[in-house]
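All protein chains but one are shown in place.
== chain A ==
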């Protein structure tokens, strides 16, 4: 098999991996913020439910969660699942898993904000939403950026877990190529792809961090 066929196949898989990556980030970052509100809620019922959810998401393997999301509808509700559901299951599984992690990161950032910032905002007459979105959240984002970067880099590599529900992302393709050609090369090439992807992510996050370093 020629090199460029292998690369073009892997690149096709990369497209799916990137899709999972982007969709997961776009939805889990805001969802995580919402969940962190629930986690910090004074309502004990809401707080308890959210706590349990985060505990399960962090306490069980992501691969297992993907399986449950994919096969669950059939085994639990006898809903017939088509082939098209695979990618959707991957999206849903990744989003609810990463939202849980992001929620805890948001919470740590929000709770680390000094009370004086809230007090100053209150005295100046800012409403609660204004206080949160104008004063608190921008500072929280700066504080939690290093932790977010960590998660985002892990996410790049975690997209390979989608192969467990037979989503044809890059890792699944590399594995298929490797066994059909009895060669290690597809894995090496896939490794290079993941590495370069993460290099780009790291550079992008560093750029954002720099942009936010105009104050300390």
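One rule holds for everything that comes next: a contact is a pair of C-beta atoms (placed from the backbone, for glycine too) under 8 Å apart; a residue touches a chain by one contact, two chains touch by 3 or more; residues count from 1.
The rule is short, and it goes like this: contacts and distances are computed from a predicted model.
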Choices "Amino acid ABC transporter ATP-binding protein", "2-oxoglutarate ferredoxin oxidoreductase subunit alpha", "Pyridoxal 5'-phosphate synthase subunit PdxT" or "Xanthine dehydrogenase subunit XdhA" - which one is the UniProt name of the chain not shown: "Amino acid ABC transporter ATP-binding protein"
Residue of A:79, A:120 or A:204 touching the missing chain in the full complex: A:120
Residues belonging to chain A that touch the chain removed from view: 114, 116-117, 119-120, 122-126, 130, 134-135, 138-139, 142, 214-216
